[in-house]
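Note that one protein chain is taken out, while the other chains of the complex remain in position.
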Amino acid sequence: MIEGALAGLAAGGLYAVLGVCLTLMARLVRVVNFAQAATGMFGGFCAVWLVTTAGLPIWLGSVIGILIGGLLAALIGWIAATWLSEASLTTRSAMTVGPLLLLISLSFILFGNKPQPFTPIIAGPAFRIGGVVISQVTLWTVGMALVVAVGVHFLLTKTRIGTQLRALSERPTTAELLGIRSRPLAISVWFVTGLISAIVIIIVAPSQSNDATSLSMLIVPAAAAALLGGFRRLDLAVVGGLVLGMLSGLVAQIDEVALIRNFLPFLFIVVLLLWTQRKEVWDAAR
Amino acid sequence: MTDDLLELDDVTVSRGAGPVISHVTLTVRPGEVLALVGPNGAGKTSLIESISGVTANSGGTIRLGGEPIDRLSRVARARRGIVHIEQGRAVFPSLTVRENLSLTARTPAEIDAALAHFPELEKRIDSPAALLSGGEQQMVVLARAFAAKPRFLLIDEMSLGLAPVVFTRLFPIVGTLAESGVGVLLVEQFTGLALGLAREAIVVASGQVTFQGDAAQLRDQPQLLHRAYLGG
Partner (left out) sequence: MPLADRSWFRFTWPFAVAVVGIAVGYALSEGLSGYFVFLAVSAVTAAIAILGLGIITGSAGMIALCQLTFAAIGAWIVAGLSYIDAPGGFAVWLVLGGIGAGVVGILVGLPALRLRGVNLAVVTLGFAAAADVTLVQIQFPGSADGTAVHRPELFSSDRGYFFFSVIVLALCGLAVFFLQRGRWGTSWKAVAFSERGTASAGQSVPGAKLTAFAISAALGGISGGLIAGQVQLPFASSFTPLQSLALYVLAVMSGAYLIDMAIFGGILWVLVPELLKQWGIKLDWGFVIFGALGVQALTSGTNLGQGIRNLFYRRADKRRAAQAQAAGDAGGPASPSPELSPAGARISTTTVATLDPVADANAPVLVVDGLSVEFGALKALDDVSFEVPAGTIMGLIGPNGAGKSTFVDAISGFLPRHGGRVLLDGADLAGMSPTRRARQGLRRTYQQDRVPPSLTVEAYVRFVARRRLDRNEIEHTLAFFGCPPARSRLSSVDVGTRRLVEVAANVLAKPRLLILDEPAAGLSHEEHLALAVRLRDLPARFGISLVIIEHDLDLVRSVCPRLTVLDFGRVLASGPQTDVLEDPAVIRAYMGETELLQ
């Protein structure tokens, strides 16, 4: 049982990092980016192409791939900031479904349907606990989740840009009326989270199913992780991601719940979320 | 010198079904207060929003220092010195007083200068703004505006929701700002104090300008004011 849980920790770290990105985007730029993993996927596939076909060294190909992932995210952010700046979170999020579809199909066209030959950047075991091996990938993803969450918290509370971002997310109009440059700030947030997703996907892709669809649909467990924190709390997003990963790993080993095992993690999140929202009967705004 | 003027030239603001306020021509001069009064729903807020860029004007031209600014974004207009104080105490609730001020005041010295007019805020400086009383929040807004070093200040119903005692404490600050060279466009529902401070007054009712002229004249002739309120 424990092995199952610890085996799921690598995936948990991945979900946690993506979940933190989603939470950040939801808080700061009022959007749940359904294409969060897809942009990283596309950047990763570009990296693979650069390395295998163009013959670039792995580090260079990866860096360019990561940058492409960030730029794609920034492009979507530019669309949102230009035409949907006054729209609701729901509408802005719905818009990102378009790029999700677009990027998956584009990757089929450019890179073919088969899984990509990712060269692992990080591989191998890190250490043992009891009888279980913790891989380096696990260490990196969980570490990344913690570093990003803590780093973002520091940025938001202790720096000038952080204060501006928080102001922008609370009252966008008032912030703009004070001369805070909302568009460049917003697009930067998209860019940075795009970079982070690309990095974590490039690290993890070699060790899991890495066709375009599977990677892009990582948005689902990532969103479930962010959902635990109500798309507001970074710490709960990290916890949600790790717990989700471990639960999935644990449940995969239990045969009795075969049919519903796929639903368990998702049900867990839903129940928890409903419980935390039990007092809010009326939507304040409407 | 047109360098320093904020001019509206036959400005109309529309929303969906039709014009909310039409054919407004006015000039705000540095160091002077222009009072914009009128009943609820007359279009005063829409006019202010068109100046600061929250809404676009559908007709006419808005000029700052002689140059039209109709196509500029809110951010650009704010950076050119047009500060819009919104209705209803626009503080950022989860930011502390200090953080709210730091958005416009770059150095600790500037924060202190802004707070000089509001000693009551000293002990609340690290409180999240959401926990402050209405009057204190409005003080934060005014201090923040001070620190932004505005050229023109657009104030929308500063008194709304504030106890009279608080409001009479805050109102003279507007005068101080004007004296330091800022041009103030003051929208107020309560006409008495506004007309006392202003040089020029405009009355708007049902989307039309019904009086434009000397504020003192309006203050001294209440029937003129009454008629202007009901007209249109």
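Think of it as A and B in the order they're written, each chain with its own count starting at 1.
Just so it is clear, a contact is a pair of C-beta atoms (placed from the backbone, for glycine too) under 8 Å apart; a residue touches a chain by one contact, two chains touch by 3 or more.
No experiment lies behind these values; they were computed from the predicted model shown.
Among A:W83, A:F127 or A:F154, the one in contact with the hidden chain is A:W83.
When the full complex is taken into account, the listed residue touching the unshown chain is A:L273, out of A:I64, A:L139, A:L155 or A:L273. Remark: the omitted chain is touched by one listed residue; of B:T27, B:S73, B:S127 or B:S206 this is B:S206. Touching the omitted chain from chain A are residues 26, 32, 34, 79, 83-84, 87-91, 93-95, 97-106, 108-109, 213, 217, 219-220, 223-224, 226-227, 230-231, 258-260, 262-263, 266, 269-270, 273-274, 277-278, 280-283, 286.
Note that only the chains that are shown with their structure count from here on.
Mean C-alpha position of chain A lies 43 Å from that of chain B.
For chain A in complex with chain B, the touching residues are 160, 163-164, 166-167, 170-171, 173-183. Across the interface of their complex, chain A is touched by residues 52, 54, 73-75, 78-79, 83-84, 86, 90, 92-95, 99-100, 102-104, 144, 148 of chain B.
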